[in-house]
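The complex appears here minus one protein chain, its other protein chains still in place.
Should a chain be cited, it is by its letter among A, B and C, assigned in written order, with residues numbered from 1 in that chain.
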Amino acid sequence: MPALPKKKLLRLYHDMMLTRMFEDRLSKLYRQGKILGGLYLSTGQEAIPVGTCAHLREDDVISPVHRDLGAFLIKGIEPRFLMAQILGKETGPSKGRDSFLHAGSKRLGIIPPTSILASTIPIAAGVAFAFKVRGEDSIAVSYFGEGGSNRGDFHEGLNFAGIHKVPLVLVCENNKYAYSTPVEKEMAICCVSYRAESYGFEGVTIDGNDIFAVYDAMEKAVEKARNGGGPTLIECMTYRIKGHSEHDEAKYQPAEEKEEWKQKDPIARFKKFLTESGHLGESEEQDIIDKIASALDEAVKFAEESPFPPGEDALKHVFATNEEP
Amino acid sequence: MPALPKKKLLRLYHDMMLTRMFEDRLSKLYRQGKILGGLYLSTGQEAIPVGTCAHLREDDVISPVHRDLGAFLIKGIEPRFLMAQILGKETGPSKGRDSFLHAGSKRLGIIPPTSILASTIPIAAGVAFAFKVRGEDSIAVSYFGEGGSNRGDFHEGLNFAGIHKVPLVLVCENNKYAYSTPVEKEMAICCVSYRAESYGFEGVTIDGNDIFAVYDAMEKAVEKARNGGGPTLIECMTYRIKGHSEHDEAKYQPAEEKEEWKQKDPIARFKKFLTESGHLGESEEQDIIDKIASALDEAVKFAEESPFPPGEDALKHVFATNEEP
Amino acid sequence: MPEITMVEAIRLAMKEEMERDESVMVIGEDVGMYGGAFRATEGLYQQFGPNRVVDTPISESAIVGVALGLAIMGFRPVAEIQFADFISCGFDQIVNQTATLRYRTAGDMFAPMVIRAPSAAGVHGGLYHSQSPEGWFAHTPGVKVIVPSSAYDAKGLLKAAIRDDDPVIFFEPKYLYRRAKDDVPEDDYVIPIGKANVLQEGDDVSLITYGSMVHHCRSALEKLEAEDLSIELIDLRSIMPLDKETIYASVKKTNRVVLAYEDHKTLGIGAEIAALLSEELFEYLDTPIVRVAAPDTPVPYSPPLEEFYLPKEEDIVKAVHKVIEY
Partner (left out) sequence: MPEITMVEAIRLAMKEEMERDESVMVIGEDVGMYGGAFRATEGLYQQFGPNRVVDTPISESAIVGVALGLAIMGFRPVAEIQFADFISCGFDQIVNQTATLRYRTAGDMFAPMVIRAPSAAGVHGGLYHSQSPEGWFAHTPGVKVIVPSSAYDAKGLLKAAIRDDDPVIFFEPKYLYRRAKDDVPEDDYVIPIGKANVLQEGDDVSLITYGSMVHHCRSALEKLEAEDLSIELIDLRSIMPLDKETIYASVKKTNRVVLAYEDHKTLGIGAEIAALLSEELFEYLDTPIVRVAAPDTPVPYSPPLEEFYLPKEEDIVKAVHKVIEY
């Protein structure tokens, strides 16, 4: 448990708050009609990207999905660039070419998500295999929801990873729903972690709303992966507090259930610990919030002032031969 | 164990011998150049289709694959029609339109295999779901190799079957190889049956060369499926005595390994039991063999004398609108 | 006759067919209680229950495969793929299992099923919520492919698809879901598969199109009205089978052809039509056949990019001028 230095604790807290506050801004921008297409938020799930990415190095590679905004930030995309991405601007990593979090970075080690759920799992297995072939101790981390774990690519990707014992950590965000579909209709078992056994490696189920549980489980998995021990599946139990996307009222999520989980908010919970243990004073907290707020102000300003890409750029980057000169 | 009446025991023996002798004929026909394309034999694996299909009714539906010749026969395709199928003749179930065992029958409840391994698993799940929706007590049985179990369709099909508790029995023929690839390179676990747990139902691993073990396991699984208990995965451990196909010398299968498994031949083993227990006398056995031999003579004659389909039939049966009038 | 939207017409078609025929089922992600991502199946679960309206996990391959199993057993499943962009995940089940079943069993077994999927761009969906995959399937023997352009057609065509004894892929331009509105009869009518719709008769140019492009063609025609041109506007409705009869009759009359489609230009259905015409109606062609289509790139997200990407009214006007002035 939390034998972590204060600095590290506050970094985790900062990253969770950054994620939450970033998404709150997005929610506002969405209501202002400035975000086109779907907006999928991770409210209540912030401990997962934050607690896992905390262990990664720049040379590690992640493949996040749609509810992993925090992972993009922690892995190094600056808030303003991510904001520009989400607003479809030229200054975002995809230069406005794809929507929302569909942003990658070769330098920062981020495989861009596509909408096709679970499809990045075999790709991440390939990345991890590359590290193994080269004898490097970098690792790959693949994120996915419990819903995505039902696609064939999950099976094929994990099977390959298990056979070759590649340095891959699989982070399942089990938030009880896939869009409107409750987990009982997605699978006949309680826990995605059971599935790891089919591939010859360990699966664990942890409390995904407990930053320490996430941090600790990831620490072990990363160490194992770096040392040739092969993959681990970490299933983080959590809950989707908001609807599937901002336009989804999610009436199918029972009010009591939602209420119950609001009580388990990972940020409030962590804050309570930090305050009670004397790691976080009121002014310190205000400081963190203020800094994030002004960073976000700047990010929104940057993104809003950034130009859209020129239309004719639509024809670029299909092949190397039509790259910019 | 074998509390089976003599008649039943001899029927099982007959069906195993029929499979073996049918395939031996095919092997000859292949060497005579009369079978075009690949020929995949089940030598040494005969107990699996025979012991499982023994429990099926006409209204049950099977989806066999390439090493399940016995299943086609037991489910009711007459030897001569199956022989005609394999020779590409007009009188085979596919009317020469597809190769080898790619033959189905709506009446007999046989989903035709395609080469795409594991693809028939979701289809069989759909068939079983149909029985459930209709409230019927028929069941579906899906066959596949341990190699095919690594495809995404296995995962998606079993997951659906588990959620809906459909009356489906999954029969995995684990013969240690997928073409040249040994099982250790196909998966990081010993047993495909472990995978059933990922879908919330039971998986068992049995000796697939022991007709009684197969018969018993299937009996339980069928009863469970018929009574609303949902799917079971039965993994039958066996060994591919011949090469992947008749043109494959299979040098990658170690000679000692092959020798060891030849000792475990399911037919010899069953015969020993039948003889020692006084169920099968020498003349009785000769009788069985003679009858099969003459049935096969007739089948080969029929198939060889059957015409090939006329070329222009290639254009038929794409849509209902170009069916025969 | 109430005016309803395309998505309502689609829902109505399913509802009526399910009432008419017990074997019709609906299967897909979130199609049950929730009523589907676009609400196309709203109310069906409540009316017909969980045995006929089936929620599935995220498993496009199983959705198609299970539907095929049901179809083999005599049901008429209508499978929904949440976005056409994800149909790639069920590709093998469609092309190798479903499309071939009748052929490889010499007619003994067949697959009376429909695969519905919201397709095409214009709603800022980016690469994965904007695709027009009809070209792949028009190239695949054994499946029929439909793209409606109006609420009225959507209802009649979907009913025809459900009653068809062969697999039909039914792409619904999501751009039109709520934009296309018609007076749609509440009673039963069917629009035959494989019949194009001549929306406007004319003598100078055959403008052949389908899906949301029908609407862009219509507004192009308005622009062209002042010019005293007589344009025949044809809505294909069925991409496969193509209504060669209607197309050929039109081209024999006009001798000039513009093909407008939102799919990629290369090997979109317009390529096949142009090839057919250049093979079978060569002597009737007075001018080059002009294609107005999307470029051979993925569908980009940002508004100026998507705008640039999509074939537009002005492109159609230009193409018409080109063949007229040739």
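We take it that a contact is a pair of C-beta atoms (placed from the backbone, for glycine too) under 8 Å apart; a residue touches a chain by one contact, two chains touch by 3 or more.
These numbers come from a predicted model, not from an experiment.
Residue A:Ser94 is the one among A:Thr19, A:Ser94 or A:Ser306 that touches the chain missing from this view.
One of C:Val184, C:Ile269 or C:Leu310 touches the chain omitted from the figure, and that residue is C:Ile269.
Only one of C:Gly142, C:Gly156, C:Pro173 or C:Gly202 touches the absent chain when the whole complex is considered: C:Gly142.
Taking the complete complex into account, A:Gly152 is the one of A:Pro49, A:Gly152 or A:Pro266 that touches the chain left out. Mapped onto subunit B, the interface with the missing chain covers residues 36-38, 88-90, 94-100, 102, 114-119, 147-148, 150-152, 178-181, 185-187, 252, 308-315, 318.
Annotation for subunit C: contacts to the undisplayed chain at residues 85-86, 88-89, 91-92, 95-96, 99-100, 103-104, 127-128, 135-136, 138-139, 141-142, 240, 264, 266-272, 274-275, 277-280, 282, 285, 287-291, 295-298, 300. Although one chain is hidden here, its contacts on subunit A can still be listed: residues 61, 93-95, 97-98, 102, 104-106, 111-112, 114, 116, 119-131, 133, 140, 152-153, 156-157, 159-160, 163, 316-320, 323-324.
We take it that only the chains that are shown with their structure count from here on.
Seen from the C-alpha centroid of subunit A, the farthest chain centroid is that of B. For the pair subunit A and subunit B, the distance between C-alpha centroids works out to 45 Å. In subunit B, the positions touching at least two other chains are 152-153, 156, 159, 163. Contact with two or more other chains is made by residues 57, 59, 61 of subunit C.
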